[in-house]
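Can you read through this structure? Questions will come right after.
One chain of protein is taken out of this complex; the other chains stay put.
Order of writing sets the chain letters: A and B. Residues in each chain are counted from 1.
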Amino acid sequence: MKLATPPAPHEIAPNSVGRVMRLVIYALVPAIVMHVVFLGPGLIVQILLGVATALATEALALQLRRQPLWRFLSDGTAIITAMLIALCLPPLAPWWLVVSGTAFAILLAKHLFGGMGANPFNPAMVGYAVLLVSFPAQLTQWLAPNISGLQTVHLGFGDVLQTIFSGELPARLTWDAVTSPTPLATLRTQLALGQTMQEVRANPVFGILGGRGWEWINFATLVGGIWLLAMRIIRWQIPVALLAGIAVPAGILYAIDPGSYPGPIFHLTGGAAMLGAFFIATDPVSAATSDRGRLIYGAGIGVITYVIRTWGGYPDGIAFAVLLMNAAVPLIDRFTVPRIYGHPP
Amino acid sequence: MLLHSHVRGGLQLVGHKRRSAASVRIAAAPAEVILALDQHTGLPAIALVKPGDAVAMGQPIAQPQSDISAWVHSPISGRVVAIEPRPAAHHRGELAPSIVIANDGEDRRHPANAPVDFASMDPLELCEHIARGGIVGLGGATFPTAAKLLQARACAHIHLILNGVECEPWISCDDLLMRERAHDVILGAHILCRSLGAAKCTIAIESDMPEARSAVRAALASDTASNIEVASVPSIYPAGGERQLITTLTGQEVPADGLPSDIGVVCQNVGTAAAIARWIRDGEPLIRRIVTLTGSGVREPVNVEVRIGTPLAQLIEDAGGYQQPIAELIMGGSMMGKTLPHDGVPVTKGTNCVIAATAADFHERGTEMPCIRCGNCAEACPASLLPQQLHWYALGKDLDALESHGLLDCIECGCCDYVCPSQIPLTQRFRDAKPALLETVDSRTRANDARLRFESREQRLTRLEAERRAKLDEKRKAFKDAR
Partner (left out) sequence: MILALLVTAALTALLAATLLLPAQLSAAGEARLIERIDALLPQTQCGRCTFAGCKPYATALARGEADINQCPPGGPSTMIALAALLKRDARPVDPKFGVVPEVATVAWIDEPACIGCAKCIQVCPVDAIVGASKFMHTVIAAQCTGCELCIPPCPVDCIEMRPAAARA
């Protein structure tokens, strides 16, 4: 008798990186569905383009690094990066936007740093930030939500395809007619024009909690995020700290001067707050290590996002906030090592 | 009894214990026993017999080499065949010096082994008598019990904890012991309390062992002394780890570089207590123990009382043999047990369980992927370590960082391995990294000692020199004055 002698432990949970990523993808489905309902099918095209680019670029990078191809392609991390970038881009964005952003994210932000598990910065946010800084005009061309009273023009699926792949709208339409600023952008410009919050909120763009249509997308993201929490794929520290980091300063400033500052609910239902809290900031590779560290990390992102939204140069600050806190992670980790059993505090 | 704190980290694992819940079967004594001389923690025992000697059942055949060592007794009567290296389970099938005895089938008892009245014995004498029974920790660590007792006796107010928390999956020998021999366990508790001068004893039993709990409670009901209580501990692995159990029951933590006796606690396995009871009450030293034989590879999982030294192959054959080809043979539980290359090894004092596992028994481990820093491992770690960081530093061989992140506090329970989505063999990585770190820590301690000795020598020489000069000055002065 000659048996193999692997070391202990011999039990292992039926878990894998692929399973974790698959569950994240499922959790994004409610958000994607709401997005398509209100902003049209452009997102689907962007996602398909992004995923294809991500897999192709990852295959190229793995080939160059002489790493096993199928093992790393099938883990789903590249797909998630592509989906998150696609969700941050306007649905009618030209095809080369999502392709270049995703390629940059996979090649430079992920593989140049060592590939899976080694990237200090969130690849999706690096890709998005590069696009935002390089092509600011295209990234403001968001659509008005598909709600009567807001959208005046109807775009068919053929129109959408044509716009994405040619970069030009169909002849009968103009960009002014089709696009509409996001609620956060509207808020920004109206406040800058001297309007008070009450006047801004009266704008038909805004609904009960936040921007109409957009509040549904954020709500669907929240549902997906809570499901991920229940499946124990993510832990509560980052989402709760991030949302608190936005809500608390918002609440304080709203209490002091409700005329000039929107309230916390408005902030939490606008922009990428929910997406950031549950899907972007929770990327485990670039986040802090310990529970306490995660609370600090999440809170930092929330506060920086609020600061950028209120006083900074962009309507939404999640991307830059995440990247800034990614840079702070080694420092946070150094000071938040948990006390080991039996050691003095 | 209320628990003082919840179990930190840990896992809910499927126990696989119902399979082996039938009553304990007594195995027939084998034709030949093989007794390794180093089947306990500490220095190997030194043989007292030579080939050709006749031995009786319970006769001491090897004596302890030092304070941390143990007596070894013959489990059968017969003749010593050889004293030579033989494959041993605790060396993964490699050779260890062993005494081989052929059975004459008579089970003649050693006349010098007699019961003693522990209640009237001096506690120190009682500890030394326990040593002569060859008693070692039967929970798997095989630490010489008397050495532990003698070291702990120095503390006042000792709280004795009997560990019946069999948290590792597949093992059920302690469960069956408590169900069927609760009186032995209680008697063992009394003996231990007397030897330690302990005023209080807690028997900790896992919450999913209700039959064991009721059996122990029933035995306690007819017990006159009232200083023993039963505590139910959540069935989370590894709640039965010594340090984790102590913290759960008392709320205090064992210091990292210390022992449980530093906080006034002594922890013993219930099997050890029962073995002590047998030695004191019946005059039978540690020559047999209950072993769980389980896994899909055996015909029927069962708990067997076997003589120490019984060849594993015979044990399995007596239980009905292998039912199907096995993938792994594990001595111990499924989280910390050691795999064996073959079944040609004997049962030792530390053998609590043998799992004849087929491929279906365990989920197959996938290929190792890079760490995605998900943090599942830190959540599961009962010692509050960050296995993720330890893995990173182990790869980079950063000994300082490994030490400050607590590599030496790792109890190798395997919880981090279990939850890792990247299927990284974390526990083995830590096992591999520990020797280099221990060497560094050791040389640092020695260097510090040398520095202290050097400094005190320098001070002594300076002082002697100053005294010499002072004496000379006095002499000179006296000479001047006298003139």
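Everything that follows uses one rule, which is that a residue touches a chain if its C-beta (ideal position, glycine included) is under 8 Å from a C-beta of that chain, and two chains touch if they have at least 3 such contacts.
No experiment lies behind these values; they were computed from the predicted model shown.
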{"item": "Visible chains that the absent chain touches, using the contact criterion stated earlier", "value": "B"}
{"item": "Contacting the left-out chain in the complete assembly, out of B:229, B:262, B:300 or B:442", "value": "B:442"}
{"item": "Hidden-chain contact residue, picked from the options B:95, B:450 or B:478", "value": "B:450"}
{"item": "Touching residues (missing chain, whole complex) on subunit B", "value": "439, 442-443, 446-451, 453-458"}
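Note that only the chains that are shown with their structure count from here on.
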{"item": "Interface residues, subunit B side, partner subunit A - complex", "value": "8, 13, 92-93, 169, 243, 247, 253-258, 326-330, 332, 334-344, 357, 362-363, 365-367, 369-375, 378-379, 382-386, 388-389, 404-406, 409, 412-414, 417-423, 425, 427-428, 431"}
{"item": "Contact footprint of subunit B on subunit A as seen in their complex", "value": "1-17, 19-20, 71-72, 75, 77, 115-118, 235, 284-285, 287, 289-291, 294, 333, 337-343"}
